[in-house]
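Once you've had a glance at the structure underneath, I'll fire off some questions.
One chain of protein is taken out of this complex; the other chains stay put.
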Amino acid sequence: MRPILENLWIIPLLPLLGCALNGLLGAKWPKKTVDAVALGSTGLSFVLAIEAVREFLGYYQSNYHAFVKPFFDWIVAGNFRAGFDLQMDQLTVVMVLVVTGVGFLIHIYSTGYMAHEGGYYRFFSYLNLFMFFMLILVLAANFALLFVGWEGVGLCSYLLIGFYFLRKSATNAGNKAFIVNRIGDFGFMLGMFLLFRTFHSLDFAAVFDATSKLPPDAMGQFGTLTIASLLLFMGATGKSAQIPLYVWLPDAMEGPTPVSALIHAATMVTAGVYMVARSHVLFTHAPTAMYVVAIVGCATAFFAATIGLVQSDIKKVLAYSTVSQLGYMFLGCGVGAFGAGIFHLMTHAFFKALLFLAAGSVIHAMSGEQDMWGMGGLASKIKVTFWCMLFGTIAIAGFPPFAAFFSKDSILFSAYNYEHNGKALYTVGLLAAVMTSFYMFRLIWLTFFTEKRYDEHHVHVHESPLNMTVPLMILAFLSLTGGWFALPALFGGKDYFAEFLAPVFGAAEAGGEAGQSLEHTLSIVAVVAAAIGLLVAWRMYTKKVKRRPSQGLHKVLYNKYYVDELYHAVVVGPLVWLSRNVFWKVVDVGLVDGTVNGIASGSRAVGDTVRQTQSGNTRSYAVWVLVGAIVVLAIIFWPILHPALFGEVR
Amino acid sequence: MVPTNYYLILSAILFGLGIVAFVFKRNVIAIFMAIELMLNAVNLAFVAFSQSFGKVDGEVFVLFVIVVAAAEATVGLGIIILTARNRRSLNVERVDLLKL
Amino acid sequence: MSLLTQYAFLIVPIVKVAVLILIVLTVDAYLTWIERKVVAHIQSRWGPHRVGPHGLLQPLADGVKFIFKEDPLPANVDKVAYFLAPFLALMLALTSLAVIPFGPDIPVLGHRLTLSVADVNISLLVLFSITALAVYGVALAGWASNNKYSLLGGLRSSAQMISYELALTLSVVGVLLVAGSFSLREIIEHQANGHLGLLGWNIFGFTKDGVGFTQIIGFFCFYIAAIAETNRVPFDLPEAESELVAGFHTEYASMKFAMFFIAEYTSMITISCLATILFFGGWLSPFPASWTLTHYVPSLLLIPLGLWVIFDGLRYENIFGRIVLPGVGVVLAAIGAGLIVFPAVNDAIQGVFWFLTKVFTFLFIYVWMRGTLPRFRYDQLMSFGWKFLLPVSIANVVLTSAVVLWRMH
Partner (left out) sequence: MTGALVIFFALAALAVVGSVSLILQREPIHSALSLIVVMVALAGLYLLMGAEFVAAVQIIVYGGAIMVLFVFVIMLLNAGEEERTNFSKLATFAGIPLALAVTGFIAAAIAHSSASLPAPEPSGALTSTKTLSMLLFSDFVYPFELTSFLILVAILGAIVLAQREN
């Protein structure tokens, strides 16, 4: 008897209801009611998710495979069927719990953060809608439905980035995010089509079973599977902000901070990782694709970190760190350690959400100030925020026993063991780790220590209300303990997380004694690297800091390698030119309007001529009637009058 | 005994004359008469056929035609009267506007 | 003789027509006399009494006058129509008499002589067709004679005739349903059922098995409509002196006027005949067939009439009083006596006798009404025709058909 599991649709439905209620009626309601609806729906779906997970585990005990249930047919065309099928397996369990849990916390936080913003109900309606689509995405049992969630979260991200739609920059950022994602989605769709063409189905089960029967492509061979995987990965790069499509994420910081936390750190951006992990069967059969994924991930991790070094906007720093962390996840997936990737996804969800929310709290305290050069010495004033932030920083920097230590560690370890120049990947990843800890601690110092660089009289710093700090503390606790599943692994025990996910990804590779010792060394190296970063940051930012005019490499980094400018010059500019000068002036005005106007004037001319017959003179009409009659008669009597044609008619 | 063709030819001639009248009369009432003439021609053909086939159906049709003609005349003449009142003319060539 | 028999199919009708026209014209002439006399007496006047005894020669005088009067042609009249109209009127009126059977077939020289010019089996339809066309006489006259009174008269009469023709036709349908035939002869014969006598006539509508459905409603509708059809009082609006001078024949004089005049009286006769045939058993005697004594009724009427004529004529000290009237009286009485003497002849004329009696009764009623009733107003006429007469006659049709159906089953 599994009431929730059998009716899995309830879990996504609740947020949708919340969205509908708030969106349609919320405008009239007081904040309390809106809160009640939003929190109630998400909280309830969180509880139900837990219940569903419990039931699933029970289910899994009895029969050892994922729980899939079709609820209704969505599209049925020929032999193509995309049903509203939801599924539940270990991977889903992790995702669902993360999404609903973190989502719920962030909802709570938002009630505090958004308290003084306009469009309160709108915000929560969007947020709930996002929850709905995200849940669809992770619960989907076929690519089509997953794509629905995929696009849906994209939409919500667009809506929420442009939440302050009166700010031009905000709307621009929204558009940018949307358009860039389109490019990725294009690849994703092509991938789906290819898959359907190959396997005549989009259901995960069908596709993956079929794939597992196929022989894997050789390294460097671009078979169907490889192409499909690469296309899917293209989608992932869009959604999860990987090179070359990462550019939208930093701009996405225009949105309210809780949004940045929920969508652009914890959940949505990890959709790509989830998708890759979900279709790991494909990727494992396409080593080339795997390799590409690993390289891209690694490169992104490093690249974003370098940019993160010099950013002055607190949220921008976190944004680039997000990008680089995502890079880590893909690195993990790329080198075949999907479990590690997902593991890092989870921990990252915790501490990055924490960091963003804390940053939000700081911004809240500074009443809107985001530039770290305008802060300083806040530690004493907003203790709770500070401590939570610190926890988050330590976690992301990867000091034991904090969460990221274990996850990032296992990723690097797997990278080290990767057969195709794994060492190089490892080294780059390590450098990225150094930089990560550097810019994070730089952030800490610039924000919380050193002398204050803001005007007391204008800004009066204050701690955030409970409904903001409590989620912070919870997340802080999680980002401390989140990684402890893997704790025993250090001491020769087994990695519970990996083991939990084993049914999905297959058993984690057993390191053996050598692996054990190697793992220890690697983790020590990682800690050392983090420490280096910490020290450098300490050296640079403890004594009197002042903002120097940036030049040279610093300038390049500060301007993000001019990538945006590059894209604008290479892609956007030409495109705009094309649209304006060809599609608008030639195609639209010339062709479309021309056709329409041509038809109009043509019919007018015809009418002018034909109108002459409408003289109103009845006798002329009579003659026309005669003509008609003659035609009819001719038709009737044709066979009679031309027996030669039709033979004698009798 | 008169062959059926004679009747048919006669009805054709009458019909043709009706058409000519329909086109060449200018007086609305006269045109209306032309229509009646054509109807009569058709009736003649009907009766002739019903005779030559030895069936009464044709005559029944004639009755129907006559009824229809009566109804038509009623309404048509009513319209003609109104038109004549409004346009001060019975010449169809002068009445060539839908509204004044 | 052989020639006669050879061309009998041509000669007999011609003779019949000649005789009929002669009789009818005479009757018309004397009908005017009767009318004037009766109306005069109703209005307690003497009426014509100068020309001949009781003004009996007045009709002759009128005829002579008609013939010798000048016949002016009004300015710019529509000549064709102007001349056509009276001829049309008279022609149609006379034609309509052709189909009326004045009596049962009588044996003459071994041949059976039918007492009707044309004995067609759709005589009633023919009759109606002719009455339908009769309207043109009046209408055309009104239109042709380029005169507003005439035009109004013509308009009125055409409208009136169309309106009442419906009622006229529908009122007869009842009889048709009962008789199941268009032939006047058959209609009469259907009313003949020996032991019932006049109860068998459609006016009472009893049948051999006793039960029956009276056509009295039909009769009244028919008679009223008929009066209207003939433009007689109280429906003589087309020629309403007080309003339209003389209506459609204002512009007509002498013979043309006489034609209209004769046409009117002829149609009166026709209508009376029709009423007789349709509702009053035509030539049937009102008495049950078993009462053979009733065959002497003609004689019993003729002989006293003849004697009275002799007696009355003797009062005048002139050629009429001394010779003509007594002569006529003697002839009449002789005929009466002769009928008693020759039963065969007596039986032969029975039908004709009864027929004429009934017809004259109706003609008398015409005159009587003229003396009695005022004229309708035009709108009254129309509303009466459309809103009363037509519905009633339709109701009659429905009732009758219901009864007929019921009798079938």
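Just so it is clear, A, B and C label the chains in written order, and each chain counts residues from 1 on its own.
Methods note: a contact is a pair of C-beta atoms (placed from the backbone, for glycine too) under 8 Å apart; a residue touches a chain by one contact, two chains touch by 3 or more.
Quick caveat: nothing in here was measured; it's all calculated off a predicted structure.
Peer 1: Could you tell me which of the visible chains the hidden chain touches?
Peer 2: Those shown chains that the absent chain touches are A, B, C.
Peer 1: Could you tell me which of C:L133, C:I335 or C:I394 touches the chain that is not displayed?
Peer 2: In the full complex, the listed residue that touches the missing chain is C:L133.
Peer 1: Looking at C:I21, C:L57 or C:A81, which makes contact with the chain not pictured?
Peer 2: Counting the whole complex, the residue in contact with the absent chain is C:A81.
Peer 1: In terms of residues, what is the contact footprint of the unshown chain on subunit A?
Peer 2: Touch set of subunit A with respect to the missing chain: 615, 617, 619-620, 622-623, 626-627, 629-630, 633-634, 637, 640-641, 650.
Peer 1: Could I get the residues of subunit B that touch the absent chain, sorted low to high?
Peer 2: 1-10, 12-21, 23-27, 29-30, 32-34, 36-37, 40, 43-44, 47-48, 50-54, 56-57, 59-60, 62-64, 66-75, 77-82, 84, 90-91, 93-94, 96
Peer 1: Tell me, which residues in subunit C touch the chain that this view leaves out?
Peer 2: 78, 80-81, 84, 120-122, 125-126, 128-129, 131-133, 135-136, 139-140, 142-143, 151, 154-155, 158-159, 161-162, 165, 169, 182
Quick note on the criterion: only the chains that are shown with their structure count from here on.
Peer 1: By label order, what chains touch subunit B and subunit C together?
Peer 2: Correct list: empty, since no chain touches both.
Peer 1: Where centres are the averaged C-alpha coordinates, which chain has the largest centre distance to subunit B?
Peer 2: Between subunit B and the rest, the longest centre separation is with A.
Peer 1: Return the chain label for which the distance between chain Cα mean and whole-protein Cα mean is smallest.
Peer 2: Answer for the innermost chain: B.
Peer 1: Using mean CA coordinates as chain centres, what's the gap between subunit B and subunit C in Å?
Peer 2: Those two chain centres are 36 Å apart.
Peer 1: Round to the nearest whole Å and give the separation of the Cα centres of subunit A and subunit B.
Peer 2: Distance between chain centres, rounded to whole Å: 82 Å.
Peer 1: So how far apart, in whole Å, are subunit A and subunit C when each is placed at the average of its C-alpha atoms?
Peer 2: Centres of subunit A and subunit C (C-alpha means) sit 111 Å apart.
Peer 1: Going through subunit C residue by residue, note those that touch at least 2 other chains and give them in order.
Peer 2: Counting only residues that touch two or more other chains, subunit C contributes none.
Peer 1: Touching at least two other chains at once: which residues of subunit B meet that condition?
Peer 2: Residue numbers touching two or more other chains: none in subunit B.
Peer 1: What does subunit A use to touch subunit B in their complex?
Peer 2: 615-619, 622-623, 626
Peer 1: So in the complex, which bits of subunit B are touching subunit A?
Peer 2: Within the complex, subunit B touches subunit A at residues 19, 22-24, 26, 31, 92-93, 95-98.
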